[in-house]
Structure formats: C-alpha cells, structure tokens
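Missing here: one protein chain of the complex. Every other protein chain is in place.
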Amino acid sequence: MPDASPLRWHLAHTTWFFETFLLKEILSSYEPWNPHFEVLFNSYYNSVGEQFPRANRGLLTRPSVQEIFEYRHKIDEIILQLIKTESLHHDALRILEIGLQHEQQHQELMLTDLKHMFSCNPLFPIYRTQKSVNQNWNSPERKWIAHEEGLYEIGARQREFCYDNELPRHRQFVESFSLSNRLVTNAEYLVFIEEGGYRRPEFWLSMGWQAVESQKWSSPLYWHQTDDGWSQFTLSGLRSIDGQEPVTHVSYFEADAYARWAGCRLPEEAEWEIAAEDSVDKYPELIVQGNYVESEKYHPQICSNEGAGSAYQQLFGDVWEWTRSQYSAYPGYHTPEGAIGEYNGKFMCNQFVLRGGSCATSASHIRSSYRNFFPPETRWQFSGIRLAK
Amino acid sequence: MPDASPLRWHLAHTTWFFETFLLKEILSSYEPWNPHFEVLFNSYYNSVGEQFPRANRGLLTRPSVQEIFEYRHKIDEIILQLIKTESLHHDALRILEIGLQHEQQHQELMLTDLKHMFSCNPLFPIYRTQKSVNQNWNSPERKWIAHEEGLYEIGARQREFCYDNELPRHRQFVESFSLSNRLVTNAEYLVFIEEGGYRRPEFWLSMGWQAVESQKWSSPLYWHQTDDGWSQFTLSGLRSIDGQEPVTHVSYFEADAYARWAGCRLPEEAEWEIAAEDSVDKYPELIVQGNYVESEKYHPQICSNEGAGSAYQQLFGDVWEWTRSQYSAYPGYHTPEGAIGEYNGKFMCNQFVLRGGSCATSASHIRSSYRNFFPPETRWQFSGIRLAK
Amino acid sequence: MPDASPLRWHLAHTTWFFETFLLKEILSSYEPWNPHFEVLFNSYYNSVGEQFPRANRGLLTRPSVQEIFEYRHKIDEIILQLIKTESLHHDALRILEIGLQHEQQHQELMLTDLKHMFSCNPLFPIYRTQKSVNQNWNSPERKWIAHEEGLYEIGARQREFCYDNELPRHRQFVESFSLSNRLVTNAEYLVFIEEGGYRRPEFWLSMGWQAVESQKWSSPLYWHQTDDGWSQFTLSGLRSIDGQEPVTHVSYFEADAYARWAGCRLPEEAEWEIAAEDSVDKYPELIVQGNYVESEKYHPQICSNEGAGSAYQQLFGDVWEWTRSQYSAYPGYHTPEGAIGEYNGKFMCNQFVLRGGSCATSASHIRSSYRNFFPPETRWQFSGIRLAK
Partner (left out) sequence: MPDASPLRWHLAHTTWFFETFLLKEILSSYEPWNPHFEVLFNSYYNSVGEQFPRANRGLLTRPSVQEIFEYRHKIDEIILQLIKTESLHHDALRILEIGLQHEQQHQELMLTDLKHMFSCNPLFPIYRTQKSVNQNWNSPERKWIAHEEGLYEIGARQREFCYDNELPRHRQFVESFSLSNRLVTNAEYLVFIEEGGYRRPEFWLSMGWQAVESQKWSSPLYWHQTDDGWSQFTLSGLRSIDGQEPVTHVSYFEADAYARWAGCRLPEEAEWEIAAEDSVDKYPELIVQGNYVESEKYHPQICSNEGAGSAYQQLFGDVWEWTRSQYSAYPGYHTPEGAIGEYNGKFMCNQFVLRGGSCATSASHIRSSYRNFFPPETRWQFSGIRLAK
C-alpha cells in the first residue's frame, strides 16, 4: 500500500522533524545525528532536499529499531534541555508545537498503517486483545437537526493551536441545512450493499464507479463475507459485523454514493463546522468525551445516546466524517514562510475534507475547525458517514 | 492521448446523442439505425448501457466516414421533420437544445483533438493556412480592477439556455478582490520559465510538481525550443512565439504555479462570474465581440485594447481561464432525472473550473455563468491565465 | 495492439526500406523524398537513426494514403530504371532481393494486423466475402511418421535466396523421433478446452499460466462462445467453428500446453526441417501446392489428404507450426555488415521458432529452412500445432 509506511519509519521521521525544523534552525553549530537521515526520513519537504522514495521505505532494515530509539532519545534530550533553560523564543516554540501536533498525526497513521499491513496477512494478527468490544445497545433513531441560513464565521478562532489551513477565520453565507444527529451504521450500510449499491452506477461519481470496477469494491475495506455472514478485520482481530456500530473504512466515493442512494447528501465542511461550533459552545465537554486513541479501543463504538447533552452524537472521535468539500484555501490564506510552508498548502488539489477525528486520533489533537483531507479513494483511515440535507 | 477521440467518432457520437436521448425516447416504434452504434458511440452513459472502450476508438475504421455522414443525414432528417410538424413537446425541445449545445462542445473538442494528433506528427501538418495571424501591436499594461466584498448572486439567471451545473442561482459571500484587466502573455510566462519556474518546487502544488517531474514539463504544451528561440505548434503550423499573445495550453498546475511565482493567485469562479456579469450588464455586446471558432483563427489573439468599452479584456473567447475553484455542486443542485443526469453531476471530483470560452468555442455557446471543468493536469484545451489578488 | 501497425504505415515502410538501403547507398547524389520519412517509417534500425514510436503509428494521419502511393510509385520508378539499365552490382541486387522478401513479410503482416483491428470492432467487418469457405470432408486420421537418429545437415543450401539466420548449413545430431502426419484440428483442440485445459496449471509453462490468468485466455484468439456454440472471427466475418479445420491463432504457450495434455510434445526445429527436406526431396511440388495468400482464402483449409503424394499433410502454408526451439544463432552464424545486420540477429532472445508458412504467406516466400520467430505469447499470426514424440 503506497500510502502506508513501516512503524520504524514513523518513529524516525517524527524525530527527524524536530531535528530538521527546530535544532538545525536554532542551534548554529548543530551537527546532524546522521547526515543520511536527512534523506531517509524526509517525507515530502522539497525545500529540505532530496527524499528517499516512499515506496522503498519497507526495504530500510537499517537503521535498526534500537538505533532509531537512540536517535529519538538523544534528540528529545536536547529539546528538553532547551525547554528547561527557556532558550526557545516565540518562533521556535511555534515549531515545537507543530512538531508535537505532527507527531500526533503520525501516531494515528501508525495505527492505521499497522492495521492495513496486518490485514494483508492471512494470519490476521491481533494488535490488542479486547474482552467485549461492544456494548449491547442500539443506536438511537436518526433525527435531523436544522440550522438556519445566514452569514456565518468559519475557521479557527486561535484561542488554541491551529494549523495554517484553518485560517483566516472568515465569513461564509450558508443556506439553511439539516445534519443527521448520528453517524450511518453498519446495519444501514448493509441495506445499501444488499440493494445493489456496488452494482448500480447511478449512485456513483464517474471516478467512483471506475474505482468500484477496477478495484472490485463490494463492501467497505476490511469486510469479509463468509458462510456465517459479514465480518470485519479490526486491530483486535476478525469479528462479526455489529450492525449498530458506525460504518467505517469507506472512501469518499462510497460515502457519496451511499448518501445519494439514501436520498441525502454529505455535509459541506462549513455546515459541519457550524453544527460543531454550536454544539461545543453549548456543551464544552463534548470534545473531550469522544472515543479517541486514549480509550485504546481502536474501533468506533456504538452511539451511546448520551453525548454530553448535545443533540448531536459522535461529532468528535470514533470516525472521521467525509464532507463534500474539496480541500482548498480559505479566502486570504497565506502559506507560511520556509519549509514549514510545505505542510498543508501544497496538497490543495484532488482531496476532500474530513472532520471530527477518529478512534485513532489523540483527544488533544482535535477541534471544531480542524481540517483533515484525503484523496476520494482513501479507505484505510477510520472514515465514516454523517448525512446532510 | 486517452482524452482525445478521432474526428469520425465525434461525428457519430453527436448524432448518437440525438438518436438515443430524443428519437428513442419520443418515437415509440423507433428502430435504431444500427444496434451496434449504441455501444460504439456511447461515451460514458452507464444508464444507456455498455460503452466501447475509449482507448480503442482509434481502431474503429468501420463504419466508414461516408456511412457516418449517412447516419447523420438520416437522423437529422427525422428531427427536422419532427420540428416542422411541431411534434416536439417541451421536454423534447429541452433535449433537442441540450443535443445542440452538446454538439457545440464536440465541435470544440474536434479542433483540440485534431491539434493534438497533428502535434504528434513530425510533419506538423497544417489544418488551416493563415496569412498574417497576428497584428503588430502590444498588449496593454496590466491594471487591477477592484470589486467590493458583499453577498452576491451567482449562477444562471435562466433567461437563456443553461446547463444543470449552473443552477440554482444562489447567494455567496465574497471578500473584496481584484482581477487583472487582461490575460497573462507569452512574454510574461517566458520570464517565469527563464527564472526557473519549472525547476523550483516551491511554486507548485505537490501533485503539480509530480507532473513536472514525471512528464518532464518545461514549457506549455506545443512549445518547442530551437536554436532560433521558442516556437509553438498551432493549427496553422509551427510559428515563433509572439510575446504579446496570451499564453495558452497550460495546465491548472502551471497556471497556479505561475500565479504563486507572480505573487498573486488565480480567481475563484465566483469572483470571475461577478466581474463578467458586471461587465456584460454594462456592455452587452462584450460577449459577441470575442475571438471564437467563427473567426477561424483557431488561436488566441493579441489583446486589442478595445473590448467594447469594458475595463476587462478578453473575458470571453481566446482562452479558457483557469479558476482555483474545484468543480462541485452549487447549494441546492439537483441532478436531472434519467440518462441526461449523467451529463454534468457525476464529474464533480478532482476537476477545476474554467470560465469564459476560447478561440475554439462557438460564440452562441458561452455566457457568464458557464462552467467548464477539466482535471488539473489538462493541457490540450486552449486554457490560459488571468491573475487575481 | 502494440505489435500491429496501420496499413498505410506498412505501405510506406516497405518503400522506405528500398529508399534507405538501396537508393541512399548506391546513388551518391540521392536526395531523400522527404527527410521526415527517415524517422517516421524506420521500424527498428538504430544504425539508420531515430524511430517514430511504434505505439503512435496510429496517430499518423499524414502523409495521406495518396501521398504514400506517390512515394511508392516514385521510388519504384527509380529502381525499375536502375534494373533496366543494369546499374545494380551484386551487393545492390542482394539488397533488392532482401527488400522484396521484406515486402512479402509485410504483406503477411498487413493481413494479420487488419484482421486484429477488425476483430476489435463489434461490427466484425468483412475483408473478403467468401462463398463456401470449406469443403465437406473430414481430416484424415493421425499417423506418426518415424525418422531415425543420426547426424543431419540443417540450414539453407543456398540454391535460392535465404536469410542470414538460416546459415550456415551445419551438422546436428538428432535422436530418433516421429511427427504427426497432420495438424491438430479444431475438434481435437475443443476436447482440450472441454477437459479444462485452460483451468489446469499442470499443462502449462509458468509464464504460460501467468498469461492465461492475466489475459483471461479460455480459447484461441478470435474464438467466441455463444448460445449456438463456438464461432470464430475470420477475414470473411464471424463463422461457426469447423471441427475439421486446423486450429489456429494459438500462442506457443497454448501449443505447448496442448501437446503436454495430449501426452506428446512440439517438434524441435531441426526435426521439422529434416521431415520437410525429406518430403520436398521426394515430392518437389509439395511447396507450391500449399494454401498461401495467393488462394485468397485467408484461412487454413481442411486437410485434403492429397498432399502431392507426401505422407505429411500441410507442412507448407495454412498455419505456421510452433516448434519448441527458442530462436538462436546457428553455430558459425555471422551478423551481416551494416544496417541490414539488424534484420534478424538482434532478436535472438525470448522468441520461439515457427516453420512452414501460412495461408497469409506468399508462395514464393517459403522454404524448408525458413525460420520465422515470435514471442511465446503471440496469437495474432496464423499459428498452429503439429505434434511430435
């Protein structure tokens, strides 16, 4: 899978990020730990220099995992010392913060990449044994929550850390809309499958239908149809599909086709953000109560119908929610100066925005204005569906 | 080139469109001219049935050109008869109109496909000999034309024919912006080339840079560097680059990189439409005065600085203008019922909007709300650049 | 199909061969007809210069067919003049002869390329209408004709024209062997299909099985299974399979798998040549009586059991017979000097030898020592099977 990297590479790359953008920048006499690492663990920063080909990362049996941990400890030590001695001025602290956020993103990728690799192994290895993964309750009924038309403000308020692509906060006129109170469940998605969803081109975007045909999609990623019905591969091994759980590991194409089949559509990212900001304003504890990586469940949960009092369920955590918004610059957006400018802006093409974080995201990483983005055929992230109309 | 089709295929496909969506629909006892044509000349309508593979169209030496003209004449006759006898009700007239607009689109493609095919031939065949293609005047100075922020209406007013994707007319809040009065010229683009534009990744989207590297782009399509300087292949053969002409045959990636290099950006499609609607309101003759296919120049012209009194030059005709807007549905957009619904909506993914028509467009085909769209790597259309800021 | 070229290209290339290797070589002041043709119609002669990419030949709509015929007539005229005035010395006559033989090879390719192109067209165009293509008799019973072990001489005797790859005539020790008196028929091949020949890897070479799986082979090329049984596309259109005809359009992989399934093997090329030379020595009229292109049947015929008295049927004409010999140099083989040396020797790799000519070969082109060669996956030639043991 060309999008995935080995765990050892993630471990080294996140430290490389601190070494390259922080230590090399602010310590005038800094000697790189290993000059080869500059190439080996550069993901896509052209301004830093050449990059080791992504597809060959799996061949890098050296440096060993132990050497990579030494590298991590050494760089961490230097940075901790800089923090203790208060040697980091404002710009450096900004880089440090980005580096920490960046590492959180890679922590999420480590889980999703590992899941993908394990899924290719007919032994279906188990990453974490879970006793009873799911509760025995039912998902609540779907309700539509209405929002009025108006000129809204969108984008980060900058009360906390945010990425460049969440800025500037700006006005956007939005027509009246309604979002579903909860995510689409496996049981609902199964009806789509059973009614020929994957065989009827009328529900699909043209490129989506090409993906169905060329990649022979007939269900979400990791689903297996056996004599005993549908099961899915999870980080706790192969288990039966639980109809009440949110559907996950669907591409934008599948989310969009499902919505069209259901007579609805996917939300605009502005609509999602308006709903989320409104909910968080009323129930500030909404974000922290989500199902994130810290729960160590590594799988979306059945909607508990508690949701901190909010009318919306599972806006944060569980699964990333595909929006119908193609990822592009907000009006007035400026790419930051320097190599850090390659972080977000250069991907504003052929990607769709996802919102809300997943069961593999860190709790402290997510917020209402957070914009994740992936190409529309992407399925290996914990991505799901909330309907709009 | 997978996007291009042979001329004979265009000739048959446009007639197939009338036969399939008009005659088969309204004439209950209609017998198809040739049942095989249903597959052979179906471009992408899944609801109509199977399609002959696009990449193999070049292998179709039968039906012969003469047989295709017979097919065209026969179907045309039936339709003319239906028109004369006033047998076409409202919906059928709508299909007839779409069929005519559809044929205009293919007339444009016939020129651009032919140009591409000729360009692959080292003989550089000439489609139309031109005496003096260009005038000896200079492009006017660039001026920035300012527009105020506000809640604007965008989309077709439906006073004339429009496609589904131009609807519904709707409100959009737009920040204040300025557009250049004229298009980017070859001379200006050459400075970008000479300053290393194609060798410096900092100006490019990530996917754009991949295209530069994998396809070895170093100038617009059809440009050739010889000992005597730059020349370009046109439908009138190979000629020297005229620095005053608008640059054309650039991809979105190149337009976007040029704009970034120039310290500007590309327009949003709403911004372009606001500027165009405003200009047309003031100078209604603006549209008809453009350089279209009817001029039989088949090449963009030097800006004449006359422009019917408008401050904007060459908004219509000459070259399609890339916008930074990814092609997506307007709020409230509904796909039409039936096969005709496959016309526009299913391509709303990984394409960028272009506005204004080109020297290969029919004069009666274009309007302020017209949305053309192509993938960002597309270069074989007459596509150019207008800057925004 | 990357191996096939348009007819107009064959027409120009064969004349290019005479112009390049004959006129340019012997006429000191010769001015090329069109300098571009040197590139456009060069098939693979690196020593002559650059070549227009094979895959793009289909895009060459210029020069027109009429211009190509003018080119042919002009070059022919010059050569006829040279012949009349007896200006061609020995080496030039040798090139002239090779040019004529080369044109015969392209005449065969024109038929097989045309057949392939027509086969891709769902209209199944007819090249030549035939009244009753086949006779109503049965193929004779298979008999095994035995040959003793011994030290034989192989290769051209040079009593007539031959290619470099048939030389030198040399000794080869051959074990005792038997060849089938006749070719494998469609009826016999159908048993192989019905007994799962295309589903059982044990009969196939490893690369052959990969071809079966990746290209989804389940019958010879041009066979179609319909509700009425098997039919095959011919240059006279689609017709039912005649069980008594020799099977054709099979790859080496299929011929080899069939032979293994039948408990036999394919002949060595030396074995085939020994059998053919022996037959021709006894029945010199054997070669001229074959079914060649001159019969204008363009399809292999049912074995007539007449064969000029020879025990072997259809050794010459009808179908090329796959041998199990990989194409390589005879001991003492020398590549000729100059560009003409690129004719045969540089293909001695990953190809198998076929013997005996086909229904698309010119009668005057074939002989016992003639070595044709194609990669083992090739199916678009009239290639068939004679068994050995």
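Letters A, B and C mark the chains in the order given here, with residues in each chain numbered from 1 onward.
Assume a contact is a pair of C-beta atoms (placed from the backbone, for glycine too) under 8 Å apart; a residue touches a chain by one contact, two chains touch by 3 or more.
Keep in mind that what you see is a predicted model, and the values were worked out from it rather than measured.
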* **Shown chains that the omitted chain touches within the full complex** => A, C
* Among C:82, C:100, C:205 or C:288, residue touching the chain not depicted -> C:205
* To do: Check each of C:2, C:53 or C:331 against the chain that is not shown and name the one that touches it.
  => C:331
* Asked: Mind pulling the chain A residues that touch the left-out chain?
  -> 36, 39-40, 52, 56, 58-63, 117-118, 120-123, 125
* Using the touch rule from the top, list residues of chain C that touch the missing partner. => 44, 46-47, 151, 170-175, 201-202, 204-209, 252, 268, 324-326, 328-329, 331-332, 341, 346-350, 376
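Heads up, the rule we're going with is that only the chains that are shown with their structure count from here on.
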* For chain A and chain C, let me know how many angstrom lie between their CA-based centres, rounded off. => 58
* Mind checking the centre-to-centre distance between chain B and chain C? Centres are C-alpha means, answer in whole Å. => 48
